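Here we show just some of the chains, and they stay where they sit in the whole.
Letters are used for the chains, namely A, B and C, taken in the order the chains are written, and counting of residues starts over at 1 for each.
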Amino acid sequence: MSATRYTYLGPAGTFTEAALRTLPEAGTRELTPVASVSAALDAVRAGEAAGAMVAIENSVDGAVTTTSDELINGSPLMIYREVLLPISFAVLVRPGTSLPDVKTVSGHPVAQPQVRHWLAANLPDAQWESAASNAEAARLVQDGRYDAAVAGAFAAELYGLEVLSDEIHDVASPTTRFVLAGRPGRVSSATGWDKTSMVVWLPEDHPGALLELLQEFAVRGINLMRIESRPTGEGMGNYCFLIDCEGHLSERRVSEALMGLKRICPQVRFLGSYPRADQGTSAPLRAGTSDLDFANAADWLSRCLDGRGEL
Amino acid sequence: MSATRYTYLGPAGTFTEAALRTLPEAGTRELTPVASVSAALDAVRAGEAAGAMVAIENSVDGAVTTTSDELINGSPLMIYREVLLPISFAVLVRPGTSLPDVKTVSGHPVAQPQVRHWLAANLPDAQWESAASNAEAARLVQDGRYDAAVAGAFAAELYGLEVLSDEIHDVASPTTRFVLAGRPGRVSSATGWDKTSMVVWLPEDHPGALLELLQEFAVRGINLMRIESRPTGEGMGNYCFLIDCEGHLSERRVSEALMGLKRICPQVRFLGSYPRADQGTSAPLRAGTSDLDFANAADWLSRCLDGRGEL
Amino acid sequence: MSATRYTYLGPAGTFTEAALRTLPEAGTRELTPVASVSAALDAVRAGEAAGAMVAIENSVDGAVTTTSDELINGSPLMIYREVLLPISFAVLVRPGTSLPDVKTVSGHPVAQPQVRHWLAANLPDAQWESAASNAEAARLVQDGRYDAAVAGAFAAELYGLEVLSDEIHDVASPTTRFVLAGRPGRVSSATGWDKTSMVVWLPEDHPGALLELLQEFAVRGINLMRIESRPTGEGMGNYCFLIDCEGHLSERRVSEALMGLKRICPQVRFLGSYPRADQGTSAPLRAGTSDLDFANAADWLSRCLDGRGEL
């Protein structure tokens, strides 16, 4: 088994695999399915894989908290890429099965809320059985353990199943965001359309700390893209925050904000700067926040110290 | 079945039932176990129950997103009480089962991360099987479907099981916070040690909106206790926020802050003001934010309008 | 001498008189010149005049601190009207005087910095002599005490002088802002294009107090128009602030901001809400800050307290 391979939540046929295969670099790597998000990341931590593709949030179900907690805790990981994948679920059954035959439905827990209403309307009496992945659910249906699986239609062929229905979403176009995580390494260059992720722990017993934290971004004109609170494990009411912001750590406005967080927070974990997967090529900056503006201000400062501020 | 009953996530023997029984009013009500958080709340919405006790967050695993989403979406509900319950898991097995016999372990998905490390160390090869509740897992062990259940030790007797181990927590003293939700009604009186919950949707395409939202609290000296982001379902990157703050809607600083949110946000859902379950009896207020301060300022304003501001 | 008269900084021929005569109500009043800003306001305080027209700031020289201090200290006054008057100075001399003859130039101290460069270029050796008003300077030139006066060209005829030059401004179009101050009384109705003035003392020894003060305005979408610091007289480093903001005290966003200041500051003196003198008829409001928005939010709050927040 090669340390240059990528792991992902298996078995074959998961959306995670589909996301991984959108990356050009995946074409030259061994792709290894594993049993869980934690296993995928543990292989990276152990040096048995170069990267792990894991789901991090869904536009309907929100954060994949296992991934969040893996990124927050344990030995550090860094995000190098993100992929946005529209998630289109189908109900897969063994050939010949019809709706009234379905007593049990399986799928990943993240899938359940997205198809809750369809299930309530079409299979009100079927029992939901959580599986480690949607593809695993398909495999369990193949094995006869359950009657139906909620999975990508592309998994049907792989497991010898049929699509019973493929319009089962409560909400149009759910999207899952996946990230490729690896061991910490040199941050790749800015592309002009980047995102930076981090975990921030708040100073204890300090009302207004969250506001101060956000002001480190605001004062430098940086938009937040996502903020997710997670318990620190140190008792009810103690949270840390996973934050995604616009920009790249090599940009001055971003690095200054992160240094600001580092100074006021007991702990900050940098999770990487990487190209944004949403459409776009460059973000408009607030006046006065470009690297050139920072460089000019630094020049001016040097001149001020030397008595030549207005030369 | 009485409309004055309380529902909770069953079957009998769940931590939710234990939480519900800590409320004095539970002693005079019919308590009805149901199959899911959604079912518990749907019974309330349908007028078939007066209240539903549901878990809302855990000090280790974070938000119970099903509960969050139920409070955010659908017909409105309000929180009337909260309960904090230390969650002490045990591994329950059929009498005579020993560690090497355990091939499958079941429990509620929330339980899994809390005992992950114990399982990895003691049952590295056992398969995790999610159940609808910990008590349901115990029942499935009783039925012989699985070998071990992660549940409260108090469930052992109920299901004829034995405690194989009761020191299986990764982290000391995990606590789950439960809330009693009912249909919207008159807010009960302030006790001086209260909490207010709400859902806030951010103005679209408005960088800095989260900061402005937090400033509505900060400028009135109100501490936030919790903020949880959830997707709005309208595409990746759109979030609403479940917020708990100190204080009671009948207090001026709180009502003014909520009216401020109502004015700047496209939608605000008030989820109730209710007594805090953590220890304490009165929260210190920032100078100038008591109801008396508000009343005095309003008197002064009336006098100003009348030319008697300094009388 | 009538208690319905208006006082102003005399003698006849001052810019203050010219400003006063732009007010329609001045046509029906006795207008009485007095020797100083303090005397004009003291007559109002003593009930000997209904109003006093006084200069409060100049677009070149800044605040008229005597006026500021009179509004800050002593028995309360209120501003009822403001007037913006372009100040066009001329150099007035006795008939027959030419530039080389001018050894002394007199005028109000406020006038001096506005014509400093002209004097330096054209009368580098002339001595500046401060007078209580520009018109008084003209009178002293008439009396032969000084050789030239800096005053409004309209004062020439009144004092039998000639205009030696009327293009003497360092900067184009200086403007002086005058206010009509009276004893505190009922605030007149909002016109939709109003301004509110106040004095605010900061909490002692509280770094960041000025920022908090400004946030009371910002959080309610109110723009500041002017902020002037004045010493409190209680030792170096202690300041109070004269503040002008957009809007009228009868508007909710303004009244709520002022009540906020009243709560956090040891002292707030309301100085009036009155029509703006600059061109315009209505100010655009930030979304969510109109009186209707406030009323709707208050209605919503009442419904929330009653369990009908979403009805």
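Methods note: a contact is a pair of C-beta atoms (placed from the backbone, for glycine too) under 8 Å apart; a residue touches a chain by one contact, two chains touch by 3 or more.
As the structure is a prediction and not an experimental result, all values here were calculated from the model.
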Quiz item: Given 3 shown copies, how many make up the whole thing?
Solution: 4
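The definition used in the following text is that only the chains that are shown with their structure count from here on.
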Quiz item: So which chain is the furthest away from chain A, centre to centre on CA atoms?
Solution: C
Quiz item: Which whole number of Å gives the spacing of the CA centres of chain B and chain C?
Solution: 56
Self-check item: Where chain A and chain B are represented by their mean Cα positions, the distance between them in whole Å
Solution: 25
Quiz prompt | Separation of chain A from chain C, taking each centre as the mean of its C-alpha atoms, in whole Å | solution = 58
Quiz prompt | chain C, residues touching no fewer than two other chains | solution = none
Quiz item: Tell me, which parts of chain C touch chain B in their complex?
Solution: 76, 78, 183-187, 203, 212, 215-216, 218-220, 249-250, 255-256, 258-260, 262-264, 268-270, 287-289, 293-294, 296-298, 300-301, 304-310
Quiz item: Which positions of chain A touch chain B when the two form their complex?
Solution: 38, 57-63, 65-66, 69, 84, 109, 113, 116, 128-130, 132, 170-171, 173, 175, 177, 207-208, 210-211, 214-215, 218, 223-231, 233-239, 278
